[in-house]
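Removed: one protein chain of the complex. Kept in place: all other protein chains.
Naming follows writing order (A and B), and every chain is counted from residue 1.
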Amino acid sequence: MSNLWFLYLFFSALLIFIGLYCLLTMRNLIRLFIAVEIISKGVSLAIVATGAVKNSVLLAQSLAITYIVVEVSLVATALALIINIYKKNKSLDVRLLSKLKG
Amino acid sequence: MVIQIVLLCGLVLFSGLAILLRDLIKAALSLAVASLFLGLIFFRLGAPYAGVFEISVVAGLITVLFALTIALTKKEDEVQENRLVKIIFPLFFILFLIIDGLVMKSLLTKVPALPATPEGESFGLVLWKQRTFDLVAQIGVIFAGVLAVLALFRKTGKDEDKDE
Partner (left out) sequence: MVFSFIVIPLLVAAFLPLIGKFSKKLIPDVLTNAALAYLVFNAVMLVKPLLAQGTILQNVNWFGEQVNLAVALDSFSLFMLFTISLVSLCITIFSVDYLEHYGHKANFYALLLVMIAGMNGLVLVPDLFSVYLFLEVAAVASYALVAFGLGYDELEASFKYLMLSVVASAFALLSITIIFGMTGSLSFQAVAQGLQDLQARYVIGVCIAFFIMGFGLKAALVPFHAWLPDAHPSAPAPISAMLSGLLIKVSGVYALFRIVYSVVGMTPVLTQVFLALGTVSMVVAALLALGQKDLKRMLAYSSISQVGYIVVGLALGTPLGLLGGLFHLFNHAVAKGLLFLNSGSVQHITGTRNLEELGGLDKRVPVTAGTNLVGALSIAGVPPLAGFWSKLIIIMALIQAKEFGYALVAILASILTLWYYLLMQRKAFFGPLNENLKQVKEAPFWMSAACVILALIAILVGVFFTPFVKTWISPAADVLARGIQHVLTWGI
């Protein structure tokens, strides 16, 4: 049964990799946020798959649903920020956001 | 089993498409289709409530929010992504696929796990009786999100064209 777990974790890791790659290399602000969404998909797949393997799929469902609610909140806040940035910059390029040097 | 693998491959495919497509609206729609696949996977795993939530919230609500933002930030000249990055992507992807497969294969027997104990209750009981604190926290998160949007969209009374 644990073979199944590793199958799902394999795909979950793949999704997280796609998200991280996009986050590191893309320039459009909204596309950066799509990358975050893909990472969230990977994580929620991992949560439900773990629950299914451990035979406690109901508990895992509650966790996944709560995580989706948190994600919605995050998306709302981030998109509000992006709209405000667009109003200031008139562009969605992340390279323009380099005024503050870390 | 085969259907699961097909669905999983579809999920990864559409997520990859969401990055590679040039048009933002098409990328958002591709993300919605990926959510649809994920919802189906949840159904087949025995988590129907998570599947419903995933489809209705992520494929529905979040896609609408994305479409709203894209509509509000449309301009004539789009942001050009680096072409090189998109071409290199399949290379890295296949590289990671191989590494991932090897890692997972080698971990196959190494992760110890306690034996699974069967669950007896229904989903409602688990959500309301066992994870009640999560519900309080969910209320908190929703508050935080609503207040954040209210705060970020308030009228400041500053001149809009003032340079910082």
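Convention: a contact is a pair of C-beta atoms (placed from the backbone, for glycine too) under 8 Å apart; a residue touches a chain by one contact, two chains touch by 3 or more.
Here the structure is a predicted model, which is why all the values come from computation and not from measurement.
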item: Of A:Leu14, A:Ile34 or A:Ile47, the one touching the omitted chain in the full complex; value: A:Ile47
item: Full-complex contact with the absent chain, from B:Ser56, B:Asn82 or B:Thr132; value: B:Thr132
item: Hidden partner interface residues of chain A, rising order; value: 5, 16, 20, 23, 29, 32, 36, 39-40, 42-43, 46-47, 50-51, 53-54, 56, 59-60, 63, 66-67, 70, 73-74, 77-78, 81-82, 84-85, 88, 97, 99-100, 102
item: Interface with the unshown chain - residue positions in chain B; value: 107, 110-114, 116-117, 128-134, 136-141, 143-145, 147-152, 154, 156-158, 164
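We take it that only the chains that are shown with their structure count from here on.
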item: Chain B to chain A touching residues, read off their complex; value: 5, 8, 11-12, 15-16, 18-19, 24, 27-28, 31, 34-35, 38, 41-42, 45-47, 49-50, 53-54, 57-58, 61-62, 65-66, 68-70, 72-73, 75, 78-82, 85, 89, 92-93, 96-97, 100-101, 104-105, 107-109, 111, 113, 116-119, 121-123, 126-127, 130-131, 134, 137-138, 141-142, 144-146, 148-149, 152-153, 160, 164
item: Touching residues on chain A, where the partner in the complex is chain B; value: 2-3, 6-11, 13-15, 17-19, 21-22, 25-28, 30-31, 33-35, 37-38, 41, 44-45, 48-49, 51-66, 68-77, 79-84, 86-88, 90-93
